[in-house]
Structures are given as C-alpha cells and as structure tokens.
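A single protein chain has been removed from this complex, and every other one stays in its place.
On to chain A.
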Amino acid sequence: MTHLDVRDLACSYGSEKILKGVTLSAEKGEVVSLIGPSGSGKSTLLRALVGLTLPSAGEVRVAGKAVDYSSRKSVRELRSQLAIVFQQYNLFQNMTVMRNVTIAPITIKKRPKAEVEALAAELLARVGMEAKHDAYPEELSGGQQQRVAIARALALQPEILLLDEVTSALDPERVNEVLDTIRRLTDEGITMLLVSHEMSFVREVSTRVVMMDDGKVVETGTPSQIFDSPTHERTRDFVGMILKH
C-alpha cells in the first residue's frame, strides 16, 4: 500500500495561493526528494503535511487512512507516525541534548524513562553525538544541532520522516556529517520525504525525485530521469543551473 499519498493538495497564505494542487506519493521505505527553485512551495508542502499550515483542498493519506487536519485527534495520530526536521532552530534551547531527545517519548507518549534514555543514547550514538548528552543546543555547531534534531525525530519511532533543507543553514564543512547521518537512515527502511539542494546527494539516495515549481509538481521520475533526461524545460533549466554551481 502507498505509505504516503498526497492528492491535489492546495494551500494559501491569506489570498495568495501557494500550493496549487500537489500530487505525490511514497511507497514504504522510499526516499522521495523534492527539488525546485526557492519559493516554489516545498516547505509549505511539508508544513501542510504535518498540520502546521492548514490545507484548503486536497487529501492526504497515511498508510491508506485519510488525515482530517481539522480534527485534533486525527492530527495527533498523524504526528505520532510522521516526524519533521526543519532547516534550523529545531532543538529546544532550554533543554540538554538528552532531554531534547527524550522529552516527547517520556512526557507525551508516557514511555518508561529508563527505556527511552537507552533508546536516546543509542540514537545519539548513531548520529555521532554520544559525547554531548549534557550539552545545550547553543553549545553545539549547526551540524551537531541538526544531527541531534534527527535523533529527536527518530526517538518517536516515526514511520515517515520529513526533512526540510536540513543542511542549507550549515557551514559547507558541516554538510557532509549531516548527509552521512541521513544516508545511513535510508538503509533502514524508513519512508523519507526530503527537500534538498544537494543534488549529488539527492541523486544518490532518492528512489524518486519530484520537481516542483510555482506551487505545482512539474515532473516526477527516477533520479536518472530527472537529472539526465528531464522532459520539462523548467526541470532542465533548474537542474542545469544547480549542477553548474
């Protein structure tokens, strides 16, 4: 069954239409990458998927079940299956790394503290942050913060992970450590929807690439279709422009 199924999703800020009917899907374990120029609505799409921005039309199904974004219960259930990591300012500034990772499982999911801390330690080790349990976010580099943010998202054991340009606010030398972390996750069968401008990375890890422009999906295909033989001129321009840099 299609794990994440988005049909004709529309979103507006005030009177301005930002998403004009977006359709895409991801099978279980797929890594779907969203590419497209800045302002094309990629972030808005991810925000709408987690219920931070209310869609004005369209349908979202997770594992076959339609999400009702106007129902708190439905949104709560959705968020227990789907985690998101933003571009920056993710971590709670008033909590240590360990607390950031454990707070939601302990206080929201009411799971036993010892068990959650063991899981958190394992996840932090997996993202290479095992030495920083007691550090506060401001004591970490941007790349380290993003790796902790990924560990925090994973601590809820989501089935779907959304990543919105998680490396674009980082210094160039920090980008790879975060990409390595994501790369390892793609081997674990978690369904991923990621927005990235790191084209070689997108090409390497994605099962499918979705090109967006002006609130719409321009074209969808395998990485080689999109990067080597795009059918739409808009995709060709965008890919050509990005790869030149």
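We take it that contacts are C-beta pairs under 8 Å (C-beta built on N, C-alpha and C of every residue); 3 or more make two chains touch, one makes a residue touch a chain; residues count from 1.
Note that in this section contacts and distances are computed from a predicted model.
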Answer for the undisplayed chain, UniProt naming, from "Sarcosine oxidase subunit gamma", "Acyl-CoA dehydrogenase", "ChsH2 C-terminal OB-fold domain-containing protein" or "Amino acid ABC transporter membrane protein 2 (PAAT family)", is "Amino acid ABC transporter membrane protein 2 (PAAT family)"
From A:70, A:107 or A:222, the answer for touching the chain not displayed is A:107
Where chain A meets the chain that is not shown, the residues are 50-52, 76, 79-80, 83-84, 86, 88-94, 103-104, 107-108, 136, 138, 152, 156
